[in-house]
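All remarks here apply to the structure that follows.
The complex is shown incomplete by one protein chain, all other protein chains being positioned as in the whole.
A and B are the chain letters, set down in written order, and residue numbers restart from 1 in every chain.
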Amino acid sequence: MTHLPYIVASYGLAAIMALVLSLGAALRLKRDRARLTALEQTHNRNAGTPLTP
Amino acid sequence: MTRKTRRLWLVIACVACLGTAAALILRAFSSDIVFFVTPSQVEASPPPTDRTVKLGGMVVAGSVKREKHGETPVATFAVTDGQAAVTVHYEGILPDLFREGQSVVAIGTVQPPHEFMASEVLAKHDETYMPKEVAEALKKSGKWDPRFGPPPSAASWNNMTVQDASKTLSAPAAPN
Partner (left out) sequence: MPINQTDGTDQLLSASPTFVARTGSFFHRYANPGRFLKLGARLQPWLTWPAIAFTLVGLGWGLFYSPADWQQGDSVRIMYVHVPAAMLASGGYAGLALCGLLSLVWRHPLADLAAVEIGPVGACITALCLATGSIWGKPMWGTWWVWDARLTSVLVLFFLYLGHIALIRAFDDPQRGYRAAAILALAGAVDLPIIKFSVQWWNTLHQPDSITITGAPTMSASMLWPLALSTIGFSLGFAAIVVARTRAAVMESRIRALLSSPRRGGGAA
C-alpha cells in the first residue's frame, strides 16, 4: 500500500467519530432513563398522598 | 385559509425568494466561481503576465519532457482543452497522478503567447473508478489508451471481473 497512512487516518477518524457519537448517545440515554424512572416513582408516591393544604 | 396553511405559503414564498436570489448571485459571479480557465480562454483573452491564474486541461500525449536542473526536476508539458494548447513549465515534483492524458490544474502566470510558468501543478482525476487489472486488460486489448482520452463507459467492462482481466493479460495481445 502506497498511501497507507492516509487510509489509516481516514478510517481511524471515522471509527473515533462513530465511537464518540454512539457511546455519548448510549450513556446519555441510560442516565436519562434511570433519572426519569427514579423521578416518576417519587412523583407517583407523592401523588398518592394528599397535597399539603 | 387556516393559520397553518398561511404559514406554509409564507415559508414556501420565503424559500423561493431566497433560492431565486441565490441563483441570481451565483449566475452573476459564475466566472469567479470557476476553479480554472481553459487554454482556449487564455488564448482568446490572455491575462496580465503578473496575475496568478489557474490553467486546467488535459496533458497532451507525448508532450511531457522531464529534465533535472541540479537537484530539482523540471517538467515541460502541453495542456489542451481540445481547441488550444499552452506549454507549461514547472519546477518541482509532479503529483503521483500526473500522466499523459490526465487532467491537471496548473497554478502560475501566463507568458504570451503560449507559455505558462507554473508554481504548482494539481492532478484532477476523473469520476471513473476501475480496478487495475481491468484497466490493464482494456489497454492491452487496444480498446482504450489512457493517453488519449477518458475510459469507455463502465457498462462495457463492468462484467469483466478481475479474474477475466487477469486471463486477458496472460493471453497474447489481441491483434488490432
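In the analysis below, a contact is a pair of C-beta atoms (placed from the backbone, for glycine too) under 8 Å apart; a residue touches a chain by one contact, two chains touch by 3 or more.
If you're wondering where the values come from, they're calculated on a predicted model, not measured in any experiment.
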Touching residues (missing chain, whole complex) on subunit B: 4, 7-8, 11, 14-15, 18-19, 22, 26, 30, 33-36, 38, 56, 94-97, 99, 102, 105, 120-136, 146, 153-155, 157-158, 161-162
Hidden partner chain, residues of subunit A it touches: 1-4, 6-7, 9-11, 13-14, 17-18, 21-22, 25-26, 28-29, 32-33, 35-36, 39-40, 42-43, 46-47, 49, 51
